[in-house]
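Only one protein chain is missing; all other protein chains are in place.
Now for subunit A:
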Amino acid sequence: MTDDKDVLRDVWFGRIPTCFTLYQDEITEREAEPYYLLLPRVSYLTLVTDKVKKHFQKALRQEDVSEIWFEYEGTPLKWHYPIGLLFDLLASSSALPWNITVHFKSFPEKDLLHCPSKDAVEAHFMSCMKEADALKHKSQVINEMQKKDHKQLWMGLQNDRFDQFWAINRKLMEYPPEENGFRYIPFRIYQKLGLSTLYYPGTMQTKVGLELRERDLPASERYLPAYASPVLGIKTTTERPFIQKLFRPVAADGQLHTLGDLLKEVCPSAITPEDGEKKNQVMIHGIEPMLETPLQWLSEHLSYPDNFLHISIVPQPTD
C-alpha cells in the first residue's frame, strides 16, 4: 500500500520532457540546435532554464541578446506559474515532448512579467507561500518561522532538495488537533476553453488554430495576449486569470469537503452533469484525482511547493 508520504515524493520529482527550439526569426550567427531538458513540474521556468539560455545565446550575436522568454503555440509562458500548471493547462493533450519556442526579442510586455533575476522568482514564491499560510493559519506558522527557515524553503526548491524543503514545509501542513484541517484551503482554478474554428483578422479561416502561423499575422498582432489567442483561447486572462475564493475543508457538520464540493461551489461548469457527457478534465499534477477526494488531503499532499493547489480545467481530449 502506498504510503501518503510517497505521494509527496512523486509530486516533487515529476518531470516533463521538453524540447526548446529557437524562434525562427531570431538572427543567428551559427546554427541553433534544439535543446532537450526534463523540466521539474513543481519549479518555475526562469529558475531551471539557465542551460537553455546559454545554449541559444551561443548562436546569437551579442547585440541581439536580450531577456529570454518562452512561448508555446503562440502563447507566452508566464514564468511565475509553476511549470506543471503551464503544461497541464496548455499542452496536456499534446504528444510529448513539450515543444517550447525560445525568444530573445520583442518581449511581450502586456503578457509577461519581467524576471530580472532569481530574486524576482524568490520574492514571488515567498509571496505565494505567505498568502497560502494566511489562508491556512492566519499567517501564524510562517510568521513564527525565522528568516533562515524561509531561506531553506527557497533553497530547497531552487536546488531540488526534497528533504531540505520538507523539513520546514511540514510545519505549514500541520493544524491544531481540535480542528479537522486548515482554516481555508489555498487553491486556484484555471480554465482553458475548448479549441474551435475561429476567424482571425487578416488571415484565412483556420481549423482549430493549429495551422495558424505567426508569419501570417500582422506584426502588431503577433504574440497576442492569451485572451485573444485564437489557438488556445485561454479564458479570463484579462479579467480574472484564475478562480480563488475562501473555502473551508470541513463542513459545519464536521464532514470533510471533497474536490467535487469545491468545484460545485466555485466552478460548477467543470462538473459533468449526472446524465451528461464528460466535457472537462479536472487536473492536478497531470492526473485527475477522484472528485470524492477530501480537499484537506489534496491540500496536504498535492499542493505545489508554494502551498497552493493549482487546478486546471481542460477540455476532455476527443481521442
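In this text, a residue touches a chain if its C-beta (ideal position, glycine included) is under 8 Å from a C-beta of that chain, and two chains touch if they have at least 3 such contacts; residues count from 1.
By definition in this document, contacts and distances are computed from a predicted model.
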Protein name (UniProt record) of the chain left out of view, among "Calcium and integrin-binding member 3", "Trafficking protein particle complex subunit 2", "Ribosomal protein S5 domain 2-type protein" or "Ubiquitin-like-conjugating enzyme ATG10": "Ubiquitin-like-conjugating enzyme ATG10"
Listed residues A:A123, A:A251 or A:I287, member touching the removed chain: A:A123
Hidden partner chain, touching residue among A:R9, A:R170 or A:K245: A:K245
Candidates A:K110, A:K148 or A:K278 - the one touching the absent chain: A:K110
Absent chain, residues of subunit A that touch it: 78, 80, 109-110, 113-114, 116, 119-120, 122-124, 127, 131, 134-135, 139, 186, 238-241, 244-246
